[in-house]
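Yeah, one chain of the complex is gone here, protein chain that is, but the others are all in their spots.
Naming follows writing order (A, B and C), and every chain is counted from residue 1.
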Amino acid sequence: MTSIPAILDEIRQKMACAEDRGKAASYIPELASADLQKFAISVCLPNGEQWSTGDSRTPFSIQSVSKVFTLAIALGRYGESLWRRVGREPTTKAFNSSQELEVRKGIPANPFVNAGAIVTTDMVLKGASPAEALGGILQFLRVAASEEDIHINRDIAASEKMTGHKNWALAHLLSAYGNLDHSCELTLGTYFHQCAIEMSCEELARSGRFLAGFGKKDDLVRQSSVKRINALMLTCGHYNGSGEFAYRVGIPAKSGVGGAILAIVPGKASIAVWSPGLDEYGNSLLGTAALEELSNRMEWSVFS
Amino acid sequence: MTSIPAILDEIRQKMACAEDRGKAASYIPELASADLQKFAISVCLPNGEQWSTGDSRTPFSIQSVSKVFTLAIALGRYGESLWRRVGREPTTKAFNSSQELEVRKGIPANPFVNAGAIVTTDMVLKGASPAEALGGILQFLRVAASEEDIHINRDIAASEKMTGHKNWALAHLLSAYGNLDHSCELTLGTYFHQCAIEMSCEELARSGRFLAGFGKKDDLVRQSSVKRINALMLTCGHYNGSGEFAYRVGIPAKSGVGGAILAIVPGKASIAVWSPGLDEYGNSLLGTAALEELSNRMEWSVFS
Amino acid sequence: MTSIPAILDEIRQKMACAEDRGKAASYIPELASADLQKFAISVCLPNGEQWSTGDSRTPFSIQSVSKVFTLAIALGRYGESLWRRVGREPTTKAFNSSQELEVRKGIPANPFVNAGAIVTTDMVLKGASPAEALGGILQFLRVAASEEDIHINRDIAASEKMTGHKNWALAHLLSAYGNLDHSCELTLGTYFHQCAIEMSCEELARSGRFLAGFGKKDDLVRQSSVKRINALMLTCGHYNGSGEFAYRVGIPAKSGVGGAILAIVPGKASIAVWSPGLDEYGNSLLGTAALEELSNRMEWSVFS
Partner (left out) sequence: MTSIPAILDEIRQKMACAEDRGKAASYIPELASADLQKFAISVCLPNGEQWSTGDSRTPFSIQSVSKVFTLAIALGRYGESLWRRVGREPTTKAFNSSQELEVRKGIPANPFVNAGAIVTTDMVLKGASPAEALGGILQFLRVAASEEDIHINRDIAASEKMTGHKNWALAHLLSAYGNLDHSCELTLGTYFHQCAIEMSCEELARSGRFLAGFGKKDDLVRQSSVKRINALMLTCGHYNGSGEFAYRVGIPAKSGVGGAILAIVPGKASIAVWSPGLDEYGNSLLGTAALEELSNRMEWSVFS
């Protein structure tokens, strides 16, 4: 069997040759200007080893991958009562759709569509100022990643706030249905900042170790939460492309519009990939291809 | 650690005491008259052992669990080209909804909603008479279950044919969009018979071994198909209750309106449960509860 | 003021020059082969005069225009209790959509979408054989049009029966929700025959006189029904193009996929136009343009 570093390198080379590299998110200038040639992958193993290749130390905006950590914090704090305010079902609509939220009378389908993550952010905000809540999320990530140097890119947060009309629409709909405890401004302000957290691929891979069942897990969440977060990542982590991802890759994972994907092989690996070009669902095109290849070669699918 | 037989027995006793036992499917008399006290569970292990408890030899109508086997046969025959005619995404609508089929212009969301299974049945019918196609499905099951005595309950098939107006509507919609190669009568006739296959819990558990990676697997499907079928069972196997099931139980599984669930722990176990009372989504209420308990106690979730 | 015959002739000439003539319905050969050059218009006035131009004696399939007469018969027989089984709201979906029927749990939006007309046909069938029911509809038309020679084109009815999968889907959905008293075969068989009634433009214009408040009205329906049928034609008569038609033409009217439109100016005129080319909603393209011109020049809009 080929070694992990060799496999990662082969994948990196293969991805470097890919002609269709997807399209960068275009809604804010900071993401639109992304270099589509960038690619990185990093893998953490239970024995403490970490293998990486490509631009693995370049920071990027983790965007929706942050939803995993906010969910972990909210689950830790509210337990099962969290599900009174958010569902846990996959959705057939886009990640920022208002339609379903109205049909579901203000209860988002799951915590990984934007509306659902706005609700978990609102829950984490309870009893805290936005600065404190964001501090708590950053602290969670620093412990998870064993890395102090994780920050928020305030330019990106500001751009999101200016242009995120669909998110503003979602927040106002949530308020209309009584599913926000704070003002739209406060909750969305926090949400935009959390999405603008910057990490490198190496840091992101380390921050997922607690979900794979190793690393600093005891400090972070209960084991019963771990398997539930992983289940949600598998069924809902790629929006309306989740079924496709499960079929092809077979690993719980969460994507972000900045081009990152965090993927968890329970008991075996925490993986981060990054490539800014997106597919039609808003998930990293080459990141998905790289994970498919890695899953196949390492036989890491949870389904076989 | 408690032994599997002991755990199964404890689960059986616990389920015997359950007050809310769900409601039997009411659309045909054969299912409506089901005894809600019935309960069985059976587990096959890689070492060839099989443990069962409850009414594990009582035959029941496997209904939608049959969709797994038809998909396996169709995947074997058509490979990835199958997905030109069926999607692989979860759905937010009921298992027999026409709405989504119209929105998706005749391409069913996945092979486990009724419309999708009607299409895979239509594919299996290609070049065969209904009798031959059904013979092939039965033969597949007999090999999988190592059991010659598996048959179709023709009364149930006839009842379905009479009253299955929603299925007739789906078949005509599929035809309207050009996604049936045979007449509605021929394809639906075959579909109704396949749903009316009768098996016991013991037989059903054995018939899933090829998906768990042991048993007669080599004769049946490629390993690459196995993990894909399991992925689809996890994301779509319980209709619009699939996210909930993944969250609570964490095992790929397919339910049937007769009260059966086939659940696969890759590499570890093939499980069948049966209890005729259904929850609001049409999945066995106590069957789900039993699998949740078993998954927790055996630590069989694929997500931890 | 120019005389009506002169205006009609000018309209006919204008329409003869139109380059975009729409597309004939393509789902059955009898309609697909229609000659797009055909055009006719006929107007009946309260004083008994009738003015026509173009191919005004050529018979065509009235298709959905028949829904007006079935509704008139059903309203006469059931009165307001009819509305327990059909709504009276416009729809945003296509005329043969199943989606809305499922959302509305088997109660069609209005009697002019296909599902609604299948229900009114089912009501007219009550206590009669299909031959008797069809005889009743034909008799109603013969009295209304003062014309004995009105018949059903049985080739068209047979073609519809073979290929009308969307209508079969609608009928089965209606049955699934308990909103058909007869079998799908019986009700749809009658429905397809009623749509295949053939009339000329001159006959069709005369058959609408009872809705305009003159002609053989006393024998046919109550005055209170007349205004209600007209209201439904205005809000729902052109399917999801009804708002557009009301805006441009401003007259209650019902279109058919054969290219006919029956338009009613209460107290002033009963108008039929025919041109087989359809617009995107399935309404006659030049027929609509001709009615818009006529309504403007005669100041016949009910809204000014």
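In this section, contacts are C-beta pairs under 8 Å (C-beta built on N, C-alpha and C of every residue); 3 or more make two chains touch, one makes a residue touch a chain.
Not measured: the values here are computed from a predicted model.
The absent chain, not drawn in this view, touches the displayed chains A, C throughout the complex. Considering the whole complex, the residue from C:92, C:129, C:146 or C:183 that touches the absent chain is C:92.
Note on the undisplayed chain: of the listed residues A:20, A:49, A:102 or A:155, the one touching it is A:102.
Taking the complete complex into account, residues 97-99, 101-103, 165-166, 168-170, 172-173, 175-176, 184 of chain A touch the chain not shown. With the whole complex as reference, residues 87-92, 100, 109-110, 213, 223, 226-228, 230-232, 234-236, 240-244, 246-247, 250, 252, 266-267, 301-304 of chain C touch the missing chain.
FYI, only the chains that are shown with their structure count from here on.
Under the stated contact rule, the graph of chain-to-chain touches is a line, running from one end chain to the other without closing. Inter-chain spacing, taken between the CA centroids of chain A and chain B, is 32 Å.
With each centre defined as the average position of its C-alpha atoms, the distance from chain A to chain C rounds to 55 Å. Annotation for chain B: no residues touch two or more other chains.
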